[in-house]
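Sharing a structure with you now.
All protein chains but one are shown at their positions in the complex.
Our next item is chain A:
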Amino acid sequence: MERKVTLAHGDGGELAHKLIQQIFVSAFGNGNDARFDSAFLSLNSGEIAVTTDSFVVRPLFFPGGDIGKIAVSGTINDLAVAGAIPLYMTVGFIIEEGFPFADLRKIVRSLAEEAEKAGVRVVAGDTKVVEKGGADGVYINTTGVGLQRVSGAIDPSRIEAGDDIIISGTLGDHGIAILAARGELGLMTDLQSDCAPLNKMIHSVIEKGCDVKMMRDPTRGGVATTLVEIAEDFSSVLEIEEQSLPIRNEVRGACDILGFDPLYLANEGKVIMIVSHSDSEKVLDTLHRFPEGENAVVIGHVTGKGIGHLLLETPLGSKRRLHRLSGMMLPRIC
């Protein structure tokens, strides 16, 4: 019979101990640390970056990833785009009663694997089990800890007209992959989610001494919402060209059918960089060396300062303003 998580696995007793030993400790390989109520971290002196995030994705498994992988990517990318070097993570699992052991093991392994690949150690964790119907399978909460670079190279206050806007790859892969995986929209595609930790790629760009003034990962709300926020936060006029946007045909096709706009679809493995024009080539060269950055391109430019606007130049040459995603994107009906 399939083994399932029961409420007893969350009561702190024998079963809870087994669950943690069999699934978590074995995956994260921190047997010694697990004997204490807190983890002890060694950090060199300097500023520490901390981020927290929660993951409630549905479905839990999707082409290109699962909730475990996305938890690692999301946490690490938040640190990396802030210019920090991600080092440690904690994970908290909220598990619905009846959740299959096999699936939990898969999720935890995937989380551990991704963290290891990214060079980040999972140093503390927690599990809680809630009654059936109290959660949708598994939720994960994370905290990420990183070390801020001393050089402080990333300084958005230096954004100026003439800077280039770079995206590290195609738009909306995650959004469409998830929608398709839900199977509710009659959409069949072999499109994979882009979810991936980007810290090594970003690190490489910064190590090359490229003049990167700002980075953000365009997750929920998509590229348009992220750029609107940058424009407003740093009073800059950003202009992007519709024709330069890298969009896979599968994503374009799905958007055409469902009435979505790729500019507002979620990404989980992309970074937007604002770089000085003279370093643009160097940044692209570096990004292209990584599989996550092979489709990196310049999508636009900073054209002014003083007001915070995002403009889109259409192929016809007309320019229209883009705004934040407003409400949910819903499929159109005819």
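FYI, a contact is a pair of C-beta atoms (placed from the backbone, for glycine too) under 8 Å apart; a residue touches a chain by one contact, two chains touch by 3 or more; residues count from 1.
In the analysis below, contacts and distances are computed from a predicted model.
Trainee: Given the choices "Succinate dehydrogenase hydrophobic membrane anchor subunit", "sn-glycerol-3-phosphate ABC transporter ATP-binding protein UgpC", "Biopolymer transport protein ExbD" or "Hydrogenase formation protein HypD", state the protein name listed in UniProt for the chain not shown.
Mentor: The UniProt record for the chain left out of view names it "Hydrogenase formation protein HypD".
Trainee: In the full complex, which of A:Pro156, A:Gly253 or A:Gly304 touches the chain missing from this view?
Mentor: Counting the whole complex, the residue in contact with the absent chain is A:Gly253.
Trainee: Hey, which of A:Lys117, A:Arg289 or A:Arg320 is the one touching the hidden chain?
Mentor: Going through A:Lys117, A:Arg289 or A:Arg320 one by one, A:Arg320 is the residue touching the chain not shown.
Trainee: For the chain that got dropped from the picture, name the residues of chain A it touches.
Mentor: 184-186, 243, 248-250, 252-253, 259, 261, 314-321, 323, 326-327, 330-334
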